Each structure stands twice: as structure tokens, then as C-alpha cells.
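Have a look at this one.
All protein chains but one are shown in place.
Each chain gets a letter, A and B, in the order it is written, and its residues are counted from 1.
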Amino acid sequence: MRQSFRFIGRSTPRMDGVAKVTGREIYASDIYLPDMLYARVLKSPYPHARVKHIDVSGAERLGAVVVTYRDVPDVVYCPRLVSTPEATYKDWRVLTGKPLYVGDPIAAVAAESEELAQRALEAIEVEFEVLEPSFDPLESMRPGKPLLHERIRYMGEEVEVENNIACTMEIEQGDVERGFEEADVVLEREYRTNRRYHCQLEPKTAVVRPEPGGGVTIWTTTQSIHNTRLLIHEIFGIPVGKINVVKTALGGSFGSSIQTNIVVPIAVALALKARKPVRLAYTREEDLHEHCAYQMIFRLKLGARRDGRLTAGSLEAILDIGAHQIQAYPLLGCLVGWWVSLYKLPNLRYVGKAVYTNKVPSCAMRGYGNPQITWAVESLMDELAEELGLDPLEFKLLNHVGLGDLFWGQGPTVKSIIKSSGVEELVRRGAKLIGWDKRPKPGAQRGRYRRGIGFGRGFHTSSAGAPVPGTVVDYTGAMLKVNEDGTLDYITAMMDCGGGTLTAHAKIIAEEIGVPLECVNIVRADTQTTLYDVCTHASRGVYAGGAAALQVAREVKRKLLELAARVLDAYPHALKIRPDEKRGQGVIYVEGVEGREITIGELASMARHKNWGTIAAVASVRQGSCPPHFTAYFVEVEVDTETGKVRPVRVVAGADVGRVINPKLAEGQIHGGFAMGWSMALLEDTPYDPRSGDLLNKGFITDYKIPTAGDLPSLEDFQVFFVETEEPTGPFGAKGLGEGALNPVAGAIANAIYNAIGVRFYELPITPDKILKALKGGERR
Amino acid sequence: MKIRFKLNGREIEAEVEPNTLLLNLLREHLHLTGAKYGCGIGECGACTVLLDGEPILSCLTLAVEVDGREVTTIEGLARDGELHPLQRAFLEEGAVQCGFCTPGMILTAKALLDENPNPSEDEIREYLKGNLCRCTGYVNIVKAVKRAAEEMRG
Partner (left out) sequence: MSLWINRIDTHILPINFQYHAPETLEEALKLLAEYGDEAKILSGGTDLLVKMKQRLIEPRHIISLRNLTELRGISEVEGGIHIGAATKLREIERSQIIAERLPLLHEAVKAIGSIQIRNMGTIGGNLCNASPAADSAVALMTLGAELHAQSIEGERIIPIEDFFKGPGVTALKPVELLTAIRIPPPPENYGWAFMKIGRTSLDIATVNAAVLLTLRGGRIDLCRIALGAVAPTPVRAVRAEEHLRGREPTPELIQEASELVVEDISPITDVRGTAEYRVEASKALVRDALKLSIERAGGGGR
């Protein structure tokens, strides 16, 4: 039954790999231009204040070019352009006279060296009127609390903000009260997540060169070159055609550059004023003051009958979004989508509120709220199963949203039917591999070191595609042209954040046409030479971006066969193409008739000499759904009850990503997802110091720990398997993976800790301190 | 101040200030951008280079201090266009994702294999713990180092 493929399903090295292992890859932060100025940003030292007076003469005396909030365009914008106007609230300015968090940019300087720029920065004098800050969303919402934003913009109008509530969403289906009445067991818990930081290895950077004629060229850390371009147009009014954003490699991102990072408009403002190239590279400390993940408080309630059927659920979610909206409103929608697409709830109620606080603005971070809600749901389902006396695996399988069910994908506006699912097999195979049947009884152990096994499952959408337009922009453009030697230039605006997205596209093209992989040349492109692509996010790189690659490949193949038919005097549909590794290109041949063949290079040359024109294709592709890819994690941990330290003992991770395009790179996503989930569960947080209003770690990663090679399970204790399904809408049956690889991890770990010590934790991270306190406070069952 | 040192096998001379950091000398003045800034305070290892064969952090090293010594950056690892076995293994094992940690990671691993041609998995993990990677969870990196070690032992 299985089709045999040449490239799909085989591990091949990534195409940008040689550049990366030799240090020749160019990231935005590696761009240094002749005559370039170095920029530094003056950041608010107060969490909430108003600038009364700013004196930049000291900086100017040092020879620096300075811009302040008074010099930038008076435009209120939203830095993320993924949603349509109906789902976009605007509350940002390039620089501000009313800072809303410690680190909020007020002014910026550019000078000939970074040292001089730093000195100029220190020479700026500012007088502030200090305003009352709020660091807690519940407090922020209290009537009478000072407002961060009095008015924000929506669909071209000003709207008032009440009680610091940025936006809300409510959804009700069925009869929730009745549903809970029908339940035999109802559990209600409050969960609080941590406020994580992406800690992508490359801090945010923008290099901007003003061009003759009023344009700008931009190199920046971005997941979307086209959205960066459109935003700069929106803010500065530069004609779109004169703004060129160049693709560079990206040193990790995890969602932190879906929006255009603040460094970009600031560097543009400076470059326009200085009329020289400007480089604004954030330090790690500044980067930690630029973005973080959404911190959430959930009140989650689920009811089930004795037979294990869920009857109703309610979720109240409060999102602590920090000082600005990046995508709070779409997130409220996605959050309910993630929630109801895990388990079937015949009756449900959802109330979501996004609240402003005087903290670093939050944005998507790998999973866009899904890891947060999945942790809560997987924890509560585990607890509920125990109350019902059911095996959590069976309980979850019984209720899970699977094949043929309605899937809410990217929220209530994006619903589609699930057409491929390996959930059952993921769970059964994983359970066998970890030895689920032999797991201990929760809280039954008495020794110092206690082991436990936990299970968590989850999913993520592949893209934000849908059968109807909805409120999310999701399409990708691609171009493919055949060169005269038989190689192909593949031109796309899509970014590779490290997942190997573009290598997957190349494999799709090579497979479809029938050329050696090396023939596909991924062109270093920019916004002026590519079609629009929305963004590399939402695990859409392979599924949605790959679909565009497939479409242009098909079109090019059709044209190749048509021309070859003329030359070979055969019918196009009787021709085949095979990759000829020796000749380093594809060969078009007539099956069964020996010698009747021509290489693609020969054909392309002939097309040139005979003036047939370039063999090429262009496409802009929108997927009609966003199928879930599924994952299941089984994690064994060991808790040291004297130090509270938790050690990973064993991990079994399974994924249904549709057809696997590149096994090694796909496994890599799981490995990375586990590492991130491990520290989400146990380690990461960015607490604030209420006295200074700043991050407690002041931005130093000395005190933002992520796991090292020494903290994770050994090779033989980390097992990854794939359950291959065929997604009918995906290129070669493929779906996504990046985010599903993370989503269930924290839940699985929390359940494992419970299994080991019999204590449940409702707040992340589960630090050694909390574990010891809980153990001391008597072992709660 | 004038300094002379060996960089990737070549004797070079540079004019630096007392407060010039080796990382910035390499990246901005010598145009070798393989060593990365990831934190500037010693925590991430992205700026790792080899000083007389030993991995050190160029973000915490004054350029003047390498006077008379030998510095190897990732750009100096491949010889005559031939990738080092570690570089090949990183490619083949899928140990590279975003690649921002890769130059530092490979140089540290090289120092490890130079001093210990047959490291255990624990030794590899211990040796690499000063090089943070946010993408890979280190699994394929550890595999790559093992594979390169095997290959280099022949």
C-alpha cells in the first residue's frame, strides 16, 4: 500500500547545513555594513510613568543621532499582521512618552561605535512623573486602577479600555448547568502558568540601510519578511515597493518574531534621520525585556459520568498580556479552540479575558497558548480519571477528539473535520514502550527517591488554513524556475526558523518532479523578489508552505513533459522523469522505449535556443483546512524527596505528523520540544521585583535557566516513534510538527510527579522549593 | 594597542583598544562572524573559540590578552574545503536546527575529542554543558559527537 518515495521519508542533511557548520551562514546579527552606525535604545526605568521632560542635547553633543517619541510618526499600530482588521487591536507606538513597563523604549541613539552610542545614551536626561503600576492581572482589572491605555484603536476607530481589559471572548454551547448536573463527578481547579521567555539564541536585531530615492533595505530577525515590510509601510508611509526586507537565517524564534520586533521601526527611524545604515542589535538583557510568553490563570471545570463520558466543561481564562496587545484577541479564540479540540464536550462555556499589566508584552511562544491549556486539561483529566476509577489512558481515548470529529483548529472561526488521526495507536504503542501497566500507585512509595510515570497527549494545528476566509491570513507564494543546466531555482519568502522547513520544500519539489535533491537551489530571497507569505508559524511550514512548493513543482513538471513530448516525439502522459545522480539532474524518458530520453538541462537549453521561454511556475496557495498533528508523551521521572529535585528517567514520545518528510529532523523537533517542555514544567519563569518593577533577574540569563546537555535523559532513555498517517490535504500526506512536539510535555511531567509522590501542583514551574513544601505539608491525595 | 596572534593558522596583526573584546575583534574587524553573541556574560557558549586549542568565551576575553597566542574559530576548522568529521556528523545526524549554537558547540566538541578520543555519553554531556541550545534538546548533538569520535578513531 505504501508508495515508495525517493526523498520523502528519508533522512537527508539540511540544505543550509554546510553554511551553518562552517560558520558561513549569515544571520541578521551578522550584518555589518560600510559606514554603519550603531544604535542603542533608551528604555524606561519605571514600570509606569510619563515623561515630563527629555533632554537629548548631551547625546547630540557626543555626535549621536537621536530620535525620541516626539520624532517618530504618530501612528498607533499592532506589530503583528497575521490577523485581519476585525481581529486586530492596536496600541503600539514606535517610541513612547508614557512607558508601560521597565524597558519600554523612549528614545534611541545612533553613533559611530557601540561604545559611543552607549555613552550618548547615558547622556540623555529624562524627568519622569511616576504612575502607579500593576503587576497582577486580577489587580489590574479592579475598578479604579490606573489605566495603561485609555484608548486603543480597532478598525480605524478609537475604543475605550475598561478596567485594563484588553479584549474578551465568551462562548457557550449546549446547556452547561444541565451537563454538570448529569455528571457523576465534577472537578474544578485553578491553574496558574509561568511567564516564560523564548530564550531563542539570537537576540532581536535590525540592520537598516536607507536607499537613494527614499527607500530602505532591512535585515532583521523575523518569521515574516512580508509582514515586516507592510508594517514599516504602515508606520512610515514609505511606498511598499521601496521597502525591501531581506531573508537571513534566523537564530531561533519560537514565535517571538511573528510580530515585527520593536528594533525594526526604531532602526528605520534612526536610519532615515541619520541617512546612514543603522544596526540595532539587542543585548540578551534587552531581549528579555522585549518579549515573553503569555502567562495564564485558568479556572477549569470538567464533569463526567461513571461510564467515563465527559458531560460538560467550563473554562475561565485570564491572560496576563503585559503592556501591549500583540495577538491577544486571536489568542482568546485559539485558546478555546485548543481546549475543546482535546476532548469532546457536549456542553461548554468559555470566558476569556486578556488583561494589561505593567510588564513586558507577551506574544506567541511555540504552541500559542496550547502548552498552557494542555497542561491544565491533561492534569485535570488525570485527576478526573482517578476519581472515576478509570485508567487515564482509556478515559482520554474514550473522549478524545479524533478522526471524523469536528476540530476547532485555530478557534471558533476555523472549523474543519479531522481526516487523519493516529491518536489511538500513539497511545497504545507509547503505553507499551514505557510499561504503563507497571507504573506505581500514586503516593504509595515511601523511600527518598520516588519514581512515577505520567502521560500527556496533545495536538497542534498545521497552519491556520480553513475552508472559509476567517480572520487569519494564511497563504504562501512560491516560484520555481528551471535553469539551463537542469537545476531549479526555488524562490519563496518563507523563513526557516531552524525546523528544516525549506529543506522539506526542496524534497517535495525533488520528489514531485524527479530530480536529485541537490538540483533544487533555495534562493536567498527578499520581499521584492518573492510572493507574499504570511509567516513561518502555526506549524505551517511543511503543510501549507509545502503545498505551495508542490503546486509549482507540479506545474513545472507539466511544462517539462509538454516540451519533452515535442522533442521526444511521444505523448506527455507517457513520459516519466527520473533523478540521475550521475548526471546530477533529472532525465525525462519514454517508459519502455530505450534511448528515447533527454535531460532536463538539455531540454531547458533547447528551450532557450529555440526561444520557447523559461520553464517556470508561480503559485499562491491557501490550504482549505488546518489538520491537527498529534503527539503523545510518556515520561518517567524520579523525585528526590529530600532536595525536591526532579530527574528525567525515561521518555517515550510518539507523533502523528502525517507522512514524515525527514525523520531525523522530525525527531529533532520532538527532542527540542521535550527539552522546552521539561523546563516549562520545572524551571522557567520571569518573576518581577515589585520594588523596582523590573524583572527579578534584571534580564541576565544567569537567572533564566534553560536545560543544558547535562540535564536531559540519555540517548537510550529517549525513544521517539512516528505513527504515519496520510493527511489527504497535505503535500505527500504531510502535516506539521513544531508545536505539537511541545504541547503535552508539561502535562505529562506534572502527571508523572503526581504518580511519584502523590501531590498535584496547580502552578508552574514546579520548583524543588514547591515540592519540598508540598511534601512537608502532608501528602495530599 | 598592537597585538599579533595566530588566527586560523595565519599570523595576523591588529590594532585594538584595551576594552576591545575578542568577540568583537573577530566579528567586526576581522569579519569572522561564526562566533556569535548570545549573552555576553559567559552563560551560553555561542561565542566559544579555541585559544591554544582550548575552548574559551570570546565575550569575556580582552583582545589584548590573546597577543602571542593561537585562536581558532569555526571558520578555521574545515581544511582545504574538507569538512571536519564533527561538521559532517552534525550535518548527518540532524544536530543543526537554527544553527546559532552550532559554531560554539562544534568547537567545544572538537576540544573534547582532541583530549578524549573515546568519550562516554556522560562525558560528552558534561563537556558540552556550557553551550546552550534551545532547538535540539541536545539529542542529535550528542549523537553527532559520538559518531564523529568513532569516525576519527577510524
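Going forward, a contact is a pair of C-beta atoms (placed from the backbone, for glycine too) under 8 Å apart; a residue touches a chain by one contact, two chains touch by 3 or more.
These figures come from a predicted structure and were not determined experimentally.
Enquirer: Which shown chains does the chain we cannot see touch?
Expert: Across all of the complex, the chain we cannot see touches A, B.
Enquirer: Given the contact definition stated above, which residue among A:Glu60, A:Glu115, A:Glu518 or A:Glu638 touches the chain not shown here?
Expert: Result: among the candidates, A:Glu115 touches the missing chain.
Enquirer: In the whole complex, not just what's shown, which of A:Ala87, A:Val102, A:Val278 or A:Leu488 touches the removed chain?
Expert: Of all options in A:Ala87, A:Val102, A:Val278 or A:Leu488, contact with the hidden chain holds for A:Val102.
Enquirer: Of the residues A:Leu683, A:Val723 or A:Val759, I need the one that contacts the missing chain.
Expert: If we include the chain that is not displayed, A:Leu683 is the one touching it.
Enquirer: With the full complex in mind, choose from B:Leu30, B:Leu62, B:Leu83 or B:Met152 the residue touching the hidden chain.
Expert: B:Leu62
Enquirer: Where the complex has a chain not shown, which of A:Phe7, A:Tyr27, A:Tyr46 or A:Tyr350 is the residue touching it?
Expert: In the complete complex, the chain left out is touched by residue A:Tyr46.
Enquirer: Could you please point out the subunit A residues that touch the chain left off the display?
Expert: With respect to the unshown chain, the touching residues of subunit A are 40, 42-46, 102-103, 114-115, 118-119, 121-122, 130, 281, 283-285, 289, 642-645, 683, 687, 692-694, 696-700, 702-703, 705-708, 710-711, 767-769, 772-773.
Enquirer: What does the interface between subunit B and the hidden chain look like in terms of residue numbers?
Expert: Interface with the chain not displayed, on the subunit B side: 1, 18-21, 24, 37, 39-43, 45, 48, 51, 54-57, 59-62, 64-65, 108, 111-112, 126-127, 129-131.
Definition applied: only the chains that are shown with their structure count from here on.
Enquirer: Find the geometric centre of each of subunit A and subunit B from their Cα atoms only, then give the gap between the two centres in Å, rounded to an integer.
Expert: Those two chain centres are 29 Å apart.
Enquirer: In their shared complex, at which residues does subunit B touch subunit A?
Expert: Within the complex, subunit B contacts subunit A at residues 19, 27-28, 31-41, 43-44, 46, 73-75, 77-78, 83, 87, 90-103, 106, 121-122, 124-126, 128-143.
Enquirer: Quick check: in the complex, which residue numbers of subunit A touch subunit B?
Expert: The contact residues of subunit A facing subunit B are 11, 13-14, 16-27, 29-30, 32, 115, 198-203, 249-254, 281, 283-284, 497-500, 662, 664-665, 667-668, 670-676, 700-702, 706-710, 712, 714-715, 718.
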